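The complex appears here minus one protein chain, its other protein chains still in place.
What follows is chain A.
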Amino acid sequence: MGAGGLNTKGRHTQLGSGYLSCTSAFSGSPQPQPCHPNDILPLTLTSATQELFGCRCDEDVTGDNPYKILRKEDIVQDMRMRAAVSDFSPMKQLVLDYPEDELLLVYDRDFIYGSSFYLVLTADAKERHLKPVVALGVEVALEREPSEVFAAQKTSEPQPWISLGSEQEIEEESVTDSRPRLKYRISRVRREFGAPIFFSDRNAMETKDGFIECTPYQDKNFSLKQMERHTGVQTIPNLKSSSTQTQWTYPRSMCTQYEPREFSEEKKENCLQSEKLKNFVNSVASRFEIAIQQNEIMDVFFDDWKALSEEDSGYGRKADPHLKEYQSFTDLHFSKEKTISNINWHPTINGVIAVAVTERLSFEDRINGSTKLLLNPSLILFWSFSDPINPQLLLECPDDVFSFEFCPSDPNIIVGGCMNGQVVLWDISTHVEQLQGTRTSGGKNIAANTNALNETPVVRYCAVSGIENGHKAPITDIQWLPGTFEVSRMGVPMENKNGICVQIVTCAPDCCVMFWDIRAPRVLQTMADQRKQKVEEKPLENPHGVPNTFKHLDLTWKPLIRVSLPKIDTSGEYSPLKISLRDNTCDNHTGSNAGEYLPSLFLRKTRLQLVLSTTFCPQDGELVYTDWKLEKDNDSGRLFSAKPSHRFIIHDGQVNTVRRSPFFKDIILTVGGWTFAIWKEGVTNGPIIQSSCSQKKCTVGYWSQSRPAVLFIGKEDGNIDVWDLLEKTHEPSQTQNITATQITCIKPWIVSSKQHLLAVSDHLGTLHILEIPWTLRSPSSNEKLSMSKYFEKEVDRLVYFEKRREMRAKEKKDYEAEELRKKTPPVVQVLPLKKMREACNFHHRYT
């Protein structure tokens, strides 16, 4: 009966045209029955039924058109005809109950409800199906028009609520009274309200359950031991941080002044008187005496070995004691047929040396050749070691210069004395750089120099004294007064506070010694003169390129003081050749104490000590010593100089050198004739040392700059004698031939501690530079001391001899007196006479 199996492949027939619904009964197939709404009934129709009702699958009803309207009557008839076979028989009653005449059969193509067809049971459902249908998530695609869809969604009709089981949950959650509520009523007597309360203690232990306690128990959770733990470990350096509060100190200038504690006089006296001091001194004095005497006897710390070796090393190291030729300068152009009269090293620039070149003519020849001489100007040549061929600078002189000097305080100023008696000044400050440059640059710049300057620059003199004011004879010696000295118009030596050399002293054989001042004369000028000068100065040009340093002196220079030295014994005056001044000033290095020093300085030295070598005829020379001071002659009011104190004639020729030793201020060397002599100031008996006569004439002499005992003597045969006074005094310690002609000038110079040079000029005009060997330049130990002792010994010798001389003279006198008396009749006794004679004999024999 309607057991239409779920055979979709098969065709289903349908029965009648009614609306039927039947439940699908599945036999054996475990297919879950889908839920279906109540108003539809899934049903399976056999193919016979399907043909009968015209709802064959896929022919009459398709997926697109699954609706089939069946008439109720048809269905009923089918049911009558086929009764149990009819597919609609299970739902007979439903069909009969259906209100309407037509039932809807829907082809359920996809078996949504479990069967191939379902029957819609209610009219509403039918309406619903035919009209827009509620989407049940099914692919029941009804052909509807889009407008119907929209219209349907907008106006959704309220549907009856479908219970899905949620009301049961709500019911469970809601709280409802499960039983009727109980009511209680409690009452109490009114008077018991607000009654005082009395508390009393009650032991909790008395009654059972009087208290409830909560006993502590060990919670096992806390005694759990963690057996394993997973952590990371890292090693770090041990750090420790700590802090302090530091006190900030800021620098503050502070000073402490203290002075040593001293006792007052009384306290000192008290101490000295005390007994304790006496005991102390007595006990201690003996130790001192021993110690002091030990020292006096012998110096225990003196290293004999070392002292011995020093002398030996001198010989071992450099055996060659000769002066070695270092360089020689001669100029073919300028110094041909000329001789060099004077040499001077430049005081500041190393390696620059100046020579004065003069004509080698005698007086008559000069007069005869004077015209020729005028054409060749006299020159001072500057040589530099870097250029041996060309002189670096030429100084033009009005006439031959016999002596010239660099100013010690300003090496750019050179003063020279000419043959005609004029004093000349040069200022080479413009050429100094060139001179310095040639020295330092050496080889590199020589080419440049020769290209740039084809000729040597010539510097003209910037000031020259007036001819009538100067000397009347060739100036033979010219010197700068030391910078701390100055001589006033009155001839009183004074302190020169500037420290600059401003005064010059010259001497010439015209019996004059002149003092010159290079500062502008402070002459009172009238206004007219001043105006005139100003007018003149402006257009005045510098025709020769000469610096204007000494413009004020040019041609009008007059000596400050003119001094003539009267002779001691006879009348007349000395004609000086060379001067040596004693440098009496002491070191003024302590500038701060200058104020205190000054008065004492010049109080001590109010006199100028001069030693002059003079000549009174060309063949003889004498030495004059004077403590010079100008005096005022009371009668005429003129100033004249006092007579010199001493004079000596010991040299047989002109004394051409008077030089002080650089180590001893009072030792003077004089060279003249065939000998040289050494003098000491204050010893007026004679020279303390005098050399023996040499074969040749001695022309010049000079002290060694580094060794107190060494002198250099130049000879007229071109030899240089080196005398070492501590070695031998009867002959020179060595002789060396330098040149063939006479040596005219010697000047040593210390370049550095390793290099000492000796400049030697000869009569032919050649300048030789020699190097002084180690033996001659390094002093032996205690050389100065030995020399001073030697000089003292010599002085003692002189004194002794003097005394002896006196004694002898006295004895001689006595002897003569005695002889005289002998002629007269003797009155005296014989014995004393005999004794006297014996004494005289004795003396004669042994003196």
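Quick notes
Here, contacts are C-beta pairs under 8 Å (C-beta built on N, C-alpha and C of every residue); 3 or more make two chains touch, one makes a residue touch a chain; residues count from 1.
Following the convention adopted for this analysis, contacts and distances are computed from a predicted model.
Of the names listed as "Autophagy-related protein 13", "Dynein light chain roadblock", "Large ribosomal subunit protein bL19m" or "Dimethylargininase", the one that matches the UniProt record for the absent chain is "Dynein light chain roadblock". Residue A:262 is the one among A:262, A:304, A:455 or A:468 that touches the chain not shown. Checked against the hidden chain, the listed residues A:83, A:292 or A:817 yield one contact partner: A:292. For the options A:81, A:96, A:204 or A:277, the residue in contact with the chain missing from this view is A:277.
Contacts to the hidden chain, counted on chain A, fall at residues 260-263, 268, 271-273, 276-278, 280-285, 287-289, 291-293, 295-296, 299, 301-302, 785.
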